[in-house]
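With one protein chain removed, the remaining protein chains of the complex are shown where they sit.
When the chains are written out, they are named A and B in that same order, and each has its own residue count from 1.
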Amino acid sequence: MSWVVFKRHRKGLATLTPLGAHLGARLALWRLATQGLSALLVMFGVVSVTFIALRVVPGDPARLIAGGGSGIDVSEVVLQQIREQYGLNRPLLQQYLSMLYDFGRGQFGYSYIMRDDIGSILQRYLGPTLLLAVTALACAWLLALAFVLWSARGGRLASALGAVVETLSASLPHFWLGALLIMLFSVQLRWLPAVSEPGSVPGLVMPVLTLALPCAGYLAQILRGSLANALQAPFALSARARGESEWGVLLRHALRHAIAPAISASASFFGALISGAVVVESVFSRPGLGRVLMLGVDGRDIQLVAAVVTVAALLYVIANLAADNLVRWVDPGAAHEH
Amino acid sequence: MNIEQPPAPLAAALRQGQRWYPLPARWLPGLALAVLAVLAWAALFPATLAPYSPTDMDTNYILQSPSWRHLFGTDENGRDVFSRAVHGAHDSLAIGVLATLIGLGLGMLCGFIGGLGGRALDWAVTRFVEVMFAFPSIVLALLFITVFGNGAYTTAVAVGLSMFPGFARVIRTQVRVQKNAEYINASVALGRSPRFILVRHLVPNVMWPLLALFTLGIGQSIIWGAALGYLGMGAAPPASEWGLLLASGKNFIYSAWWLTLFPGLLIAATSVAATALGRALESRNRNP
């Protein structure tokens, strides 16, 4: 890629100043640095919000850990023990700073409910959840692209049908869709296992489908909308006037314009996919971060909850970073307009 | 820049005719509205629709498949699933509406402050919204529930909280766009006060398109509310919220399919109806 700085001349004529490759690389590096910095800022905010939610809002977090809202009287001795164990007897500011410091270097502490170091719990369960979410996202893209391209050239009826199918699939609840799939493929047809073991490929099929279908519906809506806009844009008319076929206009011009907004949207879908994974893991009894989070919430293990929440947000932030740079690659003009 | 010259109903009709993305069929919004009206009726006056009490157990009829006597069958305690679902409409819909209202309220607050505020304020609000956005919605809701325990109202607040960053983003963008529109300049040039411009121009023009967002939001929050119920973190068991019905059906997925099918169908139908209505409103906003 050749880097060019665009400077408007006073007379309104453009003059071009080609820059050396090293300067271009430096620009890219600078952009990456600012992106990384703002991602760090968001993560700092995430940890802060988590801290406020779990340690400041409940009043006495020790009581929360001991019994939640159940109202059971817990003896002061037990509460004191909990405070000792979690460092809750220290001043808030000190707790906050130590949480920032610990989370910053990946030290998440000990989970009393799982009786294990949280770092190693995350190591064990992050993989299956990531595999699920990423496969589902890829699947959703494939489904949405194939579906939109098929209905784009299929005339009015196909695209009307497409719109209906997308709306339907986008509003399907994961937990119900999963249950229906189980009833169909496990109970009736006995093709696939109802319980998804990690590492088993047939076990992955239904969870991925459950997660991917609603997401594909959303993606297809976005793709179809921006594809329709691009196909009616003047540049598409110019392309046709040059002798380009309808497929050519679709694939060479319109698709590229449609993909950029869909990529940006995928980043937010990634958050929804993590949410969906929590549900899907429960439906298919699949081990993963979602199950860990549920265990933590159930047992009021605030250390564990804080860690999983932070990691989930981190995944979202990373997905956003990736999407940003992917969009820039697909649509270099995006950098110019802003 | 060119203004479209003629009033040209022809040109407008042509654009419509060439629309490659068809508007939802004419009757679809009406149908969606009808579905929602029936559900709202069920939520407000469940006794008029439910043939049985949702809590009466009839040990003679345990896990009966659907029949004319029990439209949706009976559960493991011999309770009529149809009646339970009708009574559950209240919780499910209340969670959906309440959560959306909470989300929209917070979203409006942040959106208007960010959109109208100066550079520093906008930066701070945008960062805050971005941070809240980084929490996957169910994770944020679970964080909230960890602290405040579960229950129908906690669920509504939790879901509302997880929806507000999305609303805030859209509202802020909309405020920014409308704020810089020429008609605002024209109004300033007429000598209008900032208050007048905010109340008479900005709020209506920002909020009217958001009506669609509101209905879309209801569809989504019903799903997330039910998901929390399904996970056992939402409404508490004596209630018959739809997510809870599904969760209890999970144990009988091999034997009693009706326990899973019907409550889920209701959730899906509600959310599809709300979404279809929202889409119709959206496209009306775009082509008035």
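Keep this in mind: a residue touches a chain if its C-beta (ideal position, glycine included) is under 8 Å from a C-beta of that chain, and two chains touch if they have at least 3 such contacts.
Keep in mind that, in the parts below, contacts and distances are computed from a predicted model.
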item	value
Missing subunit (named according to UniProt) among the choices "4Fe-4S ferredoxin", "ABC transporter ATP-binding protein", "Ribulose bisphosphate carboxylase large chain" or "Menaquinol:cytochrome c reductase iron-sulfur subunit"	"ABC transporter ATP-binding protein"
Full-complex contact with the absent chain, from A:Arg224, A:His257 or A:Arg291	A:His257
Per the touch definition above, residue among A:Gln123, A:Ser200 or A:Ser238 touching the missing chain	A:Ser238
From B:Gly30, B:Pro51, B:Gly105 or B:Pro204, residue that would touch the chain that is not displayed	B:Pro204
Sites on chain A contacted by the missing partner chain, in the whole complex	2, 4, 6, 8, 10, 12-14, 16, 18, 233-235, 237-245, 248, 252-253, 256-257, 330-333, 336-337
Footprint left on chain B by the chain that the document does not show	1-8, 10, 13-14, 16-18, 181-183, 185-193, 200-201, 204-205, 208, 288
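As a working rule, only the chains that are shown with their structure count from here on.
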item	value
Chain B - residues contacting chain A, complex	18-22, 24-25, 127-128, 130-140, 142-149, 166, 219, 223-224, 226-227, 230-233, 243, 246, 249-250, 253-254, 257, 260-261, 264-265, 267-268, 271-272, 274-276, 279
Residues of chain A defined as touching chain B within the complex	41-43, 45-46, 48-50, 53-54, 57-58, 64, 68-69, 156, 159-160, 163-164, 167-168, 170-176, 179-180, 182-183, 187, 194, 224-225, 228, 231-232, 268, 271-272, 274-275, 278-279, 282-283, 293-294, 296-298, 300, 302, 305, 308-309, 312-313, 316-317
